[in-house]
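Only a single protein chain was left out; the remaining protein chains are all shown in position.
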Amino acid sequence: MSRIVKPYGDTMNDGKVQLSFTLPIEWSEAADEAARQLAARMGFADAQVVEGRPIATGFSFFVVYGSTPHGIDFSTIAAPSAKTHAMSMDEIDALVAERIGRKIRVAGACIGTDAHTVGIDAILNMKGYKGDYGLERYKSFEVHNLGSQVSVEEFVRFAKEKQMDALLASQVVTQKGSDVKNFTALVELLEAEGLRDRIVLCCGGPRVTNLLATELGYDAGFGRGTVPSEVASFIASRLTKA
Amino acid sequence: MSRIVKPYGDTMNDGKVQLSFTLPIEWSEAADEAARQLAARMGFADAQVVEGRPIATGFSFFVVYGSTPHGIDFSTIAAPSAKTHAMSMDEIDALVAERIGRKIRVAGACIGTDAHTVGIDAILNMKGYKGDYGLERYKSFEVHNLGSQVSVEEFVRFAKEKQMDALLASQVVTQKGSDVKNFTALVELLEAEGLRDRIVLCCGGPRVTNLLATELGYDAGFGRGTVPSEVASFIASRLTKA
Amino acid sequence: MELSIDLKTVAACRELASAIVEPVEAFIGAHSTVAVERSVLRLLGVDGVGADEVPVPNLIVDALDAQQRSHGAALAFGKALAQTGLEPAALGDRLASGELDLHQFDAVPAAAAREVARKYAKRSLDRISQRRDERRERLERFPQGEPPLLYVIVASGNIYEDRTAAVAAAEAGAQIIAVIRSTGQSLLDFVPYGPTTEGFGGTYATQANFKIVREALDEVSERLGRYVMLTNYASGLCMPEIATMAAIERLDMLLNDSMYGILFRDINMKRTFIDQHFSRMLNAYSGIIINTGEDNYLTTADAVEQAPAVLASQFINEEFAHRAGMPDTQIGLGDAYEIDPALQDGFLFQVAQAQLARQIFPDAPLKYMPPTKHMTGDIFKGHLIDAMFNLTSVMTRQTIHLCGMLTEAIHTPFLGDRALSIENARYIMNTARHFGEEISFKPGGRIERRAQQVLRDAHESLQRVADQGLMEAIEARAFADVSRPPDGGRGFDGVFERASDYWNPFEEALAPASAGAA
Partner (left out) sequence: MELSIDLKTVAACRELASAIVEPVEAFIGAHSTVAVERSVLRLLGVDGVGADEVPVPNLIVDALDAQQRSHGAALAFGKALAQTGLEPAALGDRLASGELDLHQFDAVPAAAAREVARKYAKRSLDRISQRRDERRERLERFPQGEPPLLYVIVASGNIYEDRTAAVAAAEAGAQIIAVIRSTGQSLLDFVPYGPTTEGFGGTYATQANFKIVREALDEVSERLGRYVMLTNYASGLCMPEIATMAAIERLDMLLNDSMYGILFRDINMKRTFIDQHFSRMLNAYSGIIINTGEDNYLTTADAVEQAPAVLASQFINEEFAHRAGMPDTQIGLGDAYEIDPALQDGFLFQVAQAQLARQIFPDAPLKYMPPTKHMTGDIFKGHLIDAMFNLTSVMTRQTIHLCGMLTEAIHTPFLGDRALSIENARYIMNTARHFGEEISFKPGGRIERRAQQVLRDAHESLQRVADQGLMEAIEARAFADVSRPPDGGRGFDGVFERASDYWNPFEEALAPASAGAA
């Protein structure tokens, strides 16, 4: 059943949206008007420039409110979460012991030139994140944390040599699309090496969504606020299902 | 010469815009995705949902960044300001004394049901605004401040009976377009009474722009941060020019 | 974090407030208003509307002749009750339809009238006291949480959207919800009836609307395990009637000031003084906390200059409330964070003022209003000004904390604005929870000197008012720089002198001496 949703200010379907932006023009009343017309061109009805002021020579800042005519049919949004397999550490350990009978070999890395290891460490390190233990703490995982600035080649070589069951790639820097570039390179190399089908491949980072990840050819993607057990659950259920 | 301007994030023409809005749906990863698609439908490229979270049962809040493909040709923006006649109180008084030889009769009011008198008082009252004296302080004006919640009929009746030279109408409440409604009613009644041509008609309020005002049939409109001398200058130069 | 202030000056201010209020109370005791009489009827059980949507209590009171009115509506109505044996509601309907007329019952003995009216008055007061007990019991089961209590407004104009917004706000952490009234309601000399869906800048205060939101909040309170309070406005021409409806529907707070309507709505001062007295007697009994409106001095004039006026008004409001039998714990004196954000050390001045009030009125549930006047379309800056307000509030232990909205200069709050606003307050009040306890003020420093100055100036201004008399002082622009003549303004025609045997069963029951029990 279709369910169109629109932004909600104080009344259903009023479509209210707040915008802010900078324009490279000196402030004047005409600049306010330019901001208003620009918002109108973006499709907003009743665009109101509630703030417009100079922030530097040749630059002005604006806050605008307007009503968008657009809605989205929420019933058509397919964005299955990777986090739906919720199991506890003990449950996962028991499941793996029973069905696999050995430790799952997992390698994680911050790939490309990215040096932001806090996120992947949060998933892998013993101490974990938000009170949820990291994969190193599980009986069912053998964890290899390769750290930061690991090239895609190095990562794949390691996976091949050490026969990894699962790979976890992290990207925090997203400037100029570097995250997508690196994630794509990893999938492609795994495929070229004929490893893709043998490995549970996950990625993560603050701008990652499961949808993006699956579109890129990953089994799952994990974004902001992920806790380790969500990732562990995904890997374990994927491997025990197969 | 045409001059297309687009929003500026950190590079000319990157088109970066910040948005925030609420959707009437329970938060989930799919809700984030709905927000992303909605932003895409609004025309934003590379829309990133940087924050998405539940704020109540059935409501989620989002912060989104994206790049708009739209620009605006700044050379085509015609938004002449009403504030371009800058004169000091003494200059105005001298000009009026010389060219008119009597006080200009001005009436101001908060029309409709609006009771926000601070703005119009700032223009009219002796003490003025931001260190700029109000019209009551001028030798060249005879000021009638009718106060708040003055009906359009009452205001026009007063203007007619007391032979006003200029009328100043204020609207601060803008909910459901009440400001435009009241402003329009005032022009129409003045026209119906055959007074429009004899009167300098100005309006003001935090959401008023000169452009809006002239479109509605006013001689000038004054927005946020107006100081009395700007209004006095406009009236005096309009009346001495005619 | 105590300021060193001169307690003798504080005591002197209280004495002056008493001297100021004393003659006004004498005047109040000798008069009544149509709004008070309509409230009496409502309390007895009259409700509903007649032709043209005019409320039955209005129809009845309007139909009284001057003679009848001067004895109090209860007497005439009581006579009819005694004679007809009808329930008050039924009697009201028949009077409204014109089927009956109160002049028919002039001959009924006053004693009979009083007896039956007293019976219904007791029923009504019992019901109110039951609601008060209900509140107490719920507060025990669902503790409200620590002050500063986060208070937000809903104002869509449509009571059902307001209900949605109120529940959402409660979930986000709001502890008090105010349904803002439609603009202009305070000038209506009647209370609209039934659920309403069209208001302007707010939603009509009607008994049905009160009930709708009260029920929704009771539900969410249980779900959250935290009692969420409801508040509305008992100001304007129907002040005592709104107090009546609020008592019955278990509102927890009411905006209710002894002078706000006079100064800011041009309501006749005599009308206001009489109405506030009866309203507060009732509020005291219902356990409703009043919120006074000193913040209004600051939105129209400079907040640094007006600080002594705020304090002076707090003393007067306190005195009027005491005279109506209110305990300190129900007197939510007002103030606001309205100093120009561009002023150097403005924050220090705000802290000084807030702490001064905290020390002078230690048991009062102080109401602290957010920045409004200096808020602009720069929502980012506005959010910061609100943060400093939140910090001041938690530092100085304010009680009723109206959350500021980053969109204050733009529109009545969106649902998302309210969530951001509550997040702001919660973050600041948590990260700096005990900051106030951990610091003290430099003796003779900027903060202390400011507080002392404000106190001295308030004392001076109270002295001037006492010398002139309150009504005369108001005429002479002592407050908010407006002049109001004692017999001018709206609603003066609804003020009348009491006959020597004027009678009001609720006044009889609630007279301040006995109200201590509430």
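Order of writing sets the chain letters: A, B and C. Residues in each chain are counted from 1.
FYI, a contact is a pair of C-beta atoms (placed from the backbone, for glycine too) under 8 Å apart; a residue touches a chain by one contact, two chains touch by 3 or more.
None of the values given here were measured: they were computed from a predicted structure.
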Item checked: Shown chains that the omitted chain touches within the full complex -> A, B, C
Margin query: Given that one chain is not shown, which residue among A:Ala94, A:Val173, A:Leu195 or A:Leu239 touches it?
Written below: A:Val173
Next item on the list: List the residues of subunit B that touch the chain left out of this view.
Entry: 8-12, 16, 18, 20, 48-53, 63, 65
Checklist line | Positions on subunit C where the hidden chain makes contact | finding: 341-348, 351, 378, 380-381, 383-385, 387-388, 391, 406, 420, 423-424, 427-428, 430-435, 437-442, 445-447
Item checked: subunit A residues that touch the omitted chain in the full complex -> 20-22, 55-59, 61, 113, 115, 117-118, 149, 173-176, 178, 206, 224
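What we mean here is this: only the chains that are shown with their structure count from here on.
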Next item on the list: Go ahead and name the chain pair joined by the largest number of contacting C-beta pairs.
Entry: A-B
Item checked: Rounded Å distance between subunit A and subunit B, as computed from the means of their C-alpha atoms -> 43
Item checked: Computed distance of Cα centres, subunit C from subunit B, in Å -> 34
Note to self: Where in subunit A do residues touch two or more of the other chains?
What the structure shows: 8-9, 12, 16, 18, 20, 48, 50
Next item on the list: Could you tell me which residues belong to subunit C and also touch two or more other chains?
Entry: 376-377, 409, 411-412, 414-416
